[in-house]
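Following this message is one structure expressed as structure tokens.
What you see is the complex with one protein chain gone and the rest in place.
Chain IDs A and B follow the sequence of writing; residue 1 opens each chain.
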Amino acid sequence: MELLGNLGDGFLIALTWENLFLALMGCFLGTIMGALPGLGPSNGVAILIPLAFTLGLGATPSLILLTSVYYGAMYGGRISSILLNIPGDEPAMMTCLDGYPMAQAGRAGEALALSGIASFVGAFFATWGLVLLAPQLVKVALLFGPAEYFALFTLAFATLGGIAATNQAKSAFAAALGLGLAMIGVDTQTGVPRLTFGEVHLYDGIDFLIAIVGLFALSEVFVFLEHRGTDRDISTKPPTAVGRIVPSWSLIRSCIPTMGRTTVLGFIAGVLPGAGASLGSFISYSMEKRLVDKDKTFGTGDPRGVAAPEAGNNAAAGGALVPMLALGVPGSGTTAVLLAVLLALNITPGPLLFTQNPDVVWGLIAALFIGNVMLLAMNIPMVGLFTRVLLVPPRILMPVVAMISFVGIYGISGSPFELLMMVGFGLLGWVLRKLDVPLVPVILGTLLGNEMEVNFRRAVEISNGDYSVLVGSPLAIGLWTVAIVGFVLPIVVGGRIKRRMHMARDEESAISD
Amino acid sequence: MSDRIFGGIGLVLAIIYAWAAAGIQESFLTDEVGPKVFPWIIAVILGLSSVWFLLKPDPDPEWPSWGRIAEIGLAALVLAIYAEALPVFGFLLPTALASAYLTWRLGSRPLESVVIGVLTALGIYLIFRSLLGLSLPREGVELAIDAFFSTIGDLFGNEPAPATAPQGD
Partner (left out) sequence: MSFESIRRGMAAATVVVAAPFAGVAQDFTPDNPECIAPANPGGGWDFTCRQVGKSLQDAGLIPSTMQVVNLSGGGGGVAFAEVVNKRADDDDLIVAASSATATRLAQGAYPGNSMDQVRWLGSIGADYGVIAVAADSEIDTLPELLEQVQENPSEVNFGGGSAVGGWDHLKVLIAAQEAGVEDVRDVKYIAFAGGGEAVTQLLAGSLQAFTGDLSEAQGFVESGDIKVLAVLAPERLSGEFSEMPTAREQGIDAIGANWRGFYAPGDMSDAAYDYWVGQLDTLYDSDEWKAVMEANGLAPLDLHGAEFESFVAESVSNIENLSREIGILQ
């Protein structure tokens, strides 16, 4: 009851005209930032910090503005995934897999609306999770030592086989490529540079944003250049139909169980520091595929394949606020930026935040609810507007996409070196696509590679070289079991499915080709 | 055949990677596992999966003609030059040229391409710099636009503090 009282106070704080306006502006700017390739939620929030400072906002209004941007970006990332097959930010990567095939099949409107609803469901219930469970959830985070984290990341890679329907060896190759790229830079556990070839620019490692923008956005431009004027040139075809904008109730209903499961899963992934929204959307997708993909429709435009990662990554975004507020430990890049903002505003997140600054916490939580409703209200009517993008001929659209990618990366890194690397990734992405090597594992590898290695080494170092520590707790053993089952099961039952897959090969989505 | 070549390249890559990892200089302060083990595991996976499609290749993809490959290479070159030109010539001119080139190669008529290029550059500048305040390279024209907006900003009071990128001098 006290909880509801607190929440009510929060709404009293949040519901001023100024705050509502800030939330609206944040949601709008966030959606744009999320949709533009190269600008993810973390950079979006960071870029808008000066705005909050210049406007001279107090603690609560600043937080309302910036968390609206955060949630908005999480919503926005899906738009370019679905329409262009280019993820607007890294958690939206998985939405490409079924979202783009849906758009190609003339169901872009439905895909956008459905993913908007899924985002809302994920974010809404995650916010409730934050309200009700934050103190208890902190204890879950404390169960995860280095060995458990290593098992968790291994689990993510073990389920990789499930997402790409192509040659499993190629998935493994792609993952190893991504992991290999992640190793570049100064090794934190010994302080020595690795594989940098003396290039100072590489000391901090390769920013995964550069990899994702190069691999997805620029390679898409190259694909268009390759196909121009041939029979596979889609620029001469009539524009893709947008389809109905409001999804039918039966479609939404069929996705409800999916949304429910992935919200829970994504939320837990978000609560664990270091896992974050990308892992949330990834695990959500691969688990759903394992669970409900009886007819092998995932990857070919299955609406559940759109709902799963979107509910998952938005729930993870909410979950990531738990360790940030309750422990002062950022669970993701974006929450790291938000944490810095809190500190700058004279608020110390940590175990005492809920008692010391209740107005800030509850005002923020109320703002999250408000932002969520606003985002849903804003996103559904705007579906029609977004889909107009498909009416722009590719010969104009693709250069714009390419230039935006450059601007986004240049704005955060400030030097041409990163841009050259991005062009390199673009070429690599084009070659990999030709060879049927999936791109998602490459990104997953660059995203999680460091955390995976570092936790492995921390665990062994703490135990003074005793490798058995990796399976030293019930939780670790449980995670390993799931990982092994997830890896072995498809191989055991694989033969039967493979035959069916070959028949479906022709209809495969563009992302896996 | 493509997959066999790819497998071969992958294998060479794995060997080079393992070799490069062996060259990582270890300091006196090393942990139990050390900085080389994980890269080696990765090299093994890279190598094994390469061997796999060396032996069991997929059907060949349809490769474009050499002309098309040159087209892609040239586009990549233009983008690379663009990257280097940004800090020297400011944002608008290189961006207009690069996007004009791309849209021309993707099938716009020459004159149309120039118009599209200029509009793209201006549009992106207004959104990213004037609205979102991202740091972009600025020379003459860009500074004039910024000065214009900062004047408007002062008239209305609040304007996000724009950040700037290194200039050419």
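Criterion: a contact is a pair of C-beta atoms (placed from the backbone, for glycine too) under 8 Å apart; a residue touches a chain by one contact, two chains touch by 3 or more.
The structure presented is a predicted model; accordingly, all values stated were derived computationally and were not measured.
K.L.:
What chains on display are touched by the one that is not shown?
P.N.:
Its contacts among the visible chains are A, B.
K.L.:
Looking at A:46, A:65, A:92 or A:396, which residue reaches the missing chain?
P.N.:
Residue touching the chain left out of view: A:46.
K.L.:
Check each of A:104, A:189 or A:254 against the chain that is not shown and name the one that touches it.
P.N.:
The missing chain is touched by A:189.
K.L.:
Spell out the interface residues on chain A facing the chain that's missing from view.
P.N.:
42-43, 45-47, 49-50, 53-54, 141-146, 186-191, 198, 200-204, 207, 273-274, 323, 327-330, 333, 336-337, 339-340, 343-346, 348-353, 356, 411-415, 417-418, 454, 458, 461-462, 464
K.L.:
May I ask you to list the residues on chain B that touch the chain which is not drawn?
P.N.:
27-29, 31, 135, 139-140, 143-144, 146-147, 150-151, 154, 161-166, 169
Assume only the chains that are shown with their structure count from here on.
K.L.:
Chain A to chain B: how many Å between their CA centres?
P.N.:
21
K.L.:
Which positions of chain A touch chain B when the two form their complex?
P.N.:
Within the complex, chain A touches chain B at residues 29, 32-33, 47-48, 50-51, 53-55, 166-167, 169-170, 172-173, 175-177, 179-180, 183, 187, 189-192, 194-195, 218, 221-222, 224-226, 228-229, 235, 394-396, 398-400, 402-404, 406-408, 410-411, 414-416, 419-420, 422-423, 426-427, 430, 434-436, 453, 456-457, 460-461, 464-465.
K.L.:
Flag every residue of chain B that touches chain A in the complex, lowest number first.
P.N.:
Per the touch definition, chain B meets chain A at residues 2-3, 6, 10, 17, 20-21, 24-27, 29-35, 38-39, 42-43, 45-46, 48-50, 52-53, 56, 58, 61, 63-64, 68, 71-72, 75-76, 79-80, 82-84, 86-87, 91, 95, 98-99, 102-103, 105-108, 116-117, 120-121, 123-124, 127-128, 132-137, 158-161, 163, 165-166.
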